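I have placed the structure first, in the form of structure tokens, so that the comments after it can refer back to it.
Shown here: the complex without one of its protein chains, the others still in place.
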Amino acid sequence: MLSFESDYTEGAHEAILQALTATNREQLPGYGADRYTERAKEKIRKACGCPDADVMLLTGGTQTNAVVIDAVLRSYEGVVAADTGHVSCHEAGAIEYTGHKVLTLPGHDGKMDAEELRGLLAAFYGDGNHEHMVFPGMVYISYPTEYGTIYSKAELAALHGICGEFGIPLYIDGARLGYGLMSPAADLTLPELASLCDVFYIGGTKVGALCGEAVVFPKGEAPAHFFTTVKQHGALCAKGRLAGIQFDVLFTDDLYFKISRHAVDMAMKLRDIFKKKGYRFRLDSPTNQQFIILENRQMEELGRRVRFGFWEAADKDHTVVRFATSWATDPAAIDELDGLI
Amino acid sequence: MLSFESDYTEGAHEAILQALTATNREQLPGYGADRYTERAKEKIRKACGCPDADVMLLTGGTQTNAVVIDAVLRSYEGVVAADTGHVSCHEAGAIEYTGHKVLTLPGHDGKMDAEELRGLLAAFYGDGNHEHMVFPGMVYISYPTEYGTIYSKAELAALHGICGEFGIPLYIDGARLGYGLMSPAADLTLPELASLCDVFYIGGTKVGALCGEAVVFPKGEAPAHFFTTVKQHGALCAKGRLAGIQFDVLFTDDLYFKISRHAVDMAMKLRDIFKKKGYRFRLDSPTNQQFIILENRQMEELGRRVRFGFWEAADKDHTVVRFATSWATDPAAIDELDGLI
Amino acid sequence: MLSFESDYTEGAHEAILQALTATNREQLPGYGADRYTERAKEKIRKACGCPDADVMLLTGGTQTNAVVIDAVLRSYEGVVAADTGHVSCHEAGAIEYTGHKVLTLPGHDGKMDAEELRGLLAAFYGDGNHEHMVFPGMVYISYPTEYGTIYSKAELAALHGICGEFGIPLYIDGARLGYGLMSPAADLTLPELASLCDVFYIGGTKVGALCGEAVVFPKGEAPAHFFTTVKQHGALCAKGRLAGIQFDVLFTDDLYFKISRHAVDMAMKLRDIFKKKGYRFRLDSPTNQQFIILENRQMEELGRRVRFGFWEAADKDHTVVRFATSWATDPAAIDELDGLI
Partner (left out) sequence: MLSFESDYTEGAHEAILQALTATNREQLPGYGADRYTERAKEKIRKACGCPDADVMLLTGGTQTNAVVIDAVLRSYEGVVAADTGHVSCHEAGAIEYTGHKVLTLPGHDGKMDAEELRGLLAAFYGDGNHEHMVFPGMVYISYPTEYGTIYSKAELAALHGICGEFGIPLYIDGARLGYGLMSPAADLTLPELASLCDVFYIGGTKVGALCGEAVVFPKGEAPAHFFTTVKQHGALCAKGRLAGIQFDVLFTDDLYFKISRHAVDMAMKLRDIFKKKGYRFRLDSPTNQQFIILENRQMEELGRRVRFGFWEAADKDHTVVRFATSWATDPAAIDELDGLI
């Protein structure tokens, strides 16, 4: 059955499988000390325009968020996030498990509003004594957001500027980074994004890899002994080559960007088909995730012909569903969808 | 350069890469709900002779230890381990990070002594009030141990019996499980091992997989909502297929056991070569890790021709080094080694 | 200067100091094994109408919340609270420090709405798969709330009933319990309250003691080895007599209730005075905390003659301030206040 259920339904880009196969019998040191990991890091530094960046390869998104946030925050600090942010609601309390509170601001189609952030930080650090409260010690946003929306360069600069004023780092969850940067609506390059935050990660799992996320500290300011913190969180793979080879391939000849662009192209086509047929959207998403409002009976019926993700109830008769494209989406599938809806 | 540095220097058994490639474009649900993961679990249950077992696939050894120990222990309990156990010293405090103390007993060539375990548990639970101390809530052993040694069936039964007397579970870290079970010195089958503990894991990362460990609760007694605990620890992979396909392959046609046997065969040959040439051993290991005592100058000199692992200082002039074989060891490499030492 | 800043500005009820002095040289066992602690527990059981209750004496409110919530919840669970609940915002992340998320519902003058609670629990447990989210494992309310309001018996029964339907415990933070129960608006007795929840604590620090909170599990269902969990949290006092003697005194001849009644009487007088002079209130509080809205200049000016607590901004020109009475409030102070405002 046709499936637009998520952007992690296929394995990996074939070039990755080929590289894994080609290098398979090379004897390499473990834990990321191999040459492919080194090469991947160097290519990522170059793609980010950050020659001094610290780069570390981890396995999955929730893991990466928990490790980074815990490593960067001091014990008495929490992380500020939109209430729709992944760390706020869909990580089974992984952040709280590390001892840190997630302080929430309302999400606006998934995005954090700069003035609301300033309000929260000013209220805390501005005046009065807040020693009985959690210190906002970091700001978390996702790019694109959980609703597929993206920040403009100006919006990102505003958030980063506010963080700077208050001396706290801005962290960008880039689980679907490529699908944001390659959106026709994006006015940001990867180096620009890297210059407008303090730490971010480049998502591999949802963008062509079997697994793997690349954490980047653009200015080379990874917390001391970050390697050991990764190990302590159970996030260190013995065969570092697995992530290393994958990111080496993804950052060769712009593959990461090319396959991201493909996913967005497919999404735009998919969006147009739904629009043309009069479907309503939860919001206007310029990336690979499209949120469509279906009447419940219609949802049930459509669900027999194509797979998609349940997102949230819209009202008692309607539901928001998600159609996701990815690096792996077959153009023929889009055409087939056209005939089904 | 010839390398016996570790058992994770190569990628994966080729059958795994082939299966990953063959299934690559299949659209599968995430988080372990795919059919390959289901099939792998079913095959593992069968291989363990545990039709009701709960099986869960994780990524790496330290991660697996931390998740299992934290999920099984109650907050006020700690885990008993040999002082040479992996959880005691080589996991960067990952167990303590989850809030639990590792209570140590002396390791005897890596093994825990049943009577010493009984002594520790009897001293705590026997009489007197120990409410100000950490409750021993679980026993951790590795099979084979960090020194390559293995427990006999009688030894394992003794440990399991003692745990049963005190009502606490026995957990077996099987990072190199195949290399233990396939040892000529082993008098245990996998179903026997499964029946002599309460939870264990079958190591994939060091036995032919790119990554992946299969946690088995033989009697189907996984802690409630173990899935969510895994997620909370950042240990859940979106593409569950990666581990699922690998374990499906490893447990097809006894591949796991065949490649384990190969590693042990290679190790026995390697051992004989060293013995024949008069080298001294730190202890008699019947599995894939061999610990040889080298005079320091000899170590330096040999290190120029072959890679091996530094293990520990023996005395000021001698060092214990480790030679590891694996599923991937080329018989020719053993012959070549013969000419080098 | 006249002070209504808080209900912990004085030391302890004199009967407590006398008892501490009278028993001072008695040699007593430590850690709560003394006879005064036993006596206090017995009196508390009687006052609660719970002959089988488990009672444990701790030191302070945040400590008690963290210990109880962590001890009762399973690792993958969080606690549901009003967003104005003490655990949500004024405990410096003490709950998250134990690894658990605080899941919030909107506070209505400090209170949780039963239907909103049912909505949250039904959405989670009702249908669909929420394995990637924190399980709501306990409900936290305060009585009286942080805004001085109290639940009616019917409201409490509704919350308790909903918790029962979903099989999760209801926990009542009674930091100011006496001031709630002795309110003229209260339609609840202590035994009734005890029968309408699963665990609660009787606050001492704010109701006549130097320090001390009495945790009560009405049905004797304290978590296994709760004593050790208390120790593990650093919450166990060597001189258990300190809390034991205090609660023994407080629960002798209804002292706890008499001094609570006094505080509420004083608050009602204070409220009338403010009302009479035309001051506006943030809400109608029937307990010892009164929340008054002052024009900012007025606040500054009044602040020179009497101490009160800053609570929150009402709008840019007005501020909500708190006047608190307590067991120690001198009636003459109320009269004096009348002349000052």
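Per-chain numbering from 1; labels A, B and C assigned in written order.
Keep this in mind: contacts are C-beta pairs under 8 Å (C-beta built on N, C-alpha and C of every residue); 3 or more make two chains touch, one makes a residue touch a chain.
Note that this is a predicted model, so its numbers are computed, not measured.
Per the touch definition above, the residue from A:Phe135, A:Tyr179 or A:Phe217 contacting the chain not shown is A:Phe135. Between the chain not shown and the residues C:Glu14, C:Glu312 or C:Glu336, the one that touches is C:Glu14. Contact with the chain that does not appear here is found for just one residue of B:His13, B:Lys41 or B:His100, B:His100. Check C:Arg25, C:Lys277, C:Arg297 or C:Lys316 against the missing chain and you find that the one touching it is C:Arg25.
Although one chain is not displayed, its contacts with chain C can still be listed: residues 3, 5-6, 8-12, 14, 17, 20-21, 23-30, 59-67, 91-94, 97, 205-206, 210-211, 228-229, 231-239, 241-242, 307, 328. In the full complex, chain A touches the omitted chain through residues 70-71, 74-76, 99, 131-133, 135, 224-225, 227-229, 231-232.
Where chain B meets the chain that is not shown, the touching residues are 75-76, 78, 89-93, 96-102, 128, 131-134, 310.
What we mean here is this: only the chains that are shown with their structure count from here on.
Averaged C-alpha coordinates give centres for chain A and chain B that are 33 Å from one another.
A separation of 42 Å divides the Cα centre of chain A from that of chain C. Chain B has residues 228-229, 231-232 in contact with two or more other chains.
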